[in-house]
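Attaching a single structure in structure tokens format; questions to follow.
One protein chain is absent from this view; the other protein chains keep their places.
Let's look at subunit A:
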Amino acid sequence: MAETHSLQDLRQAAVASKVFVQRDYTSGTICKFQTKFPAELESRIDKQQFEETMQTLNNLYAEAEKLGGRSYLEGCLACLTAYTIFLCMETHYEKVLKKIAKYIQEQNEKIYAPLGLLLTDPIERGLRVVEITIFEDRSIGSR
């Protein structure tokens, strides 16, 4: 209960600043975010926790973009139907994106909102950044 209340409370809180976690291109063009812990969050959240969140996100995106039997099957089937199945069917990538959205919401409710932080789903920023909004500390109890 306390968590859901704090997420709603955040809507009225004042935004102190925003931190942007950029993409990590060292593995090529796949969607992967840097796991380096930003300095601005040091006072707010545990480094371990943050890195775990980012790593899970990266793993989920890797799953979406994985080249495997399933994606090849989907691609070949689409090609044979002149790609018209994309109009009717939800692609594997979209399914994983929904999973990611759920995961981020869950993380926000359980971990980040009580600490006065809010993660924005990267898809809303064009998969460029993970935007973390830091709200003003309204004397929320320490963890």
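The rule is short, and it goes like this: a residue touches a chain if its C-beta (ideal position, glycine included) is under 8 Å from a C-beta of that chain, and two chains touch if they have at least 3 such contacts; residues count from 1.
The rule is simple: contacts and distances are computed from a predicted model.
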Name under which UniProt lists the unshown chain, selected from "Calcineurin B-like protein", "Palmitoyltransferase", "Elongator complex protein 4" or "AP complex subunit sigma": "Palmitoyltransferase"
Residue among A:Ile45, A:Ala64 or A:Ala113 that touches the chain left out of view: A:Ala64
For subunit A, residues in touch with the removed chain: 11-18, 20, 22-23, 25-29, 64-67, 71-72, 74-76, 78-79, 82-84, 86, 91-94, 97, 123-129, 131, 136
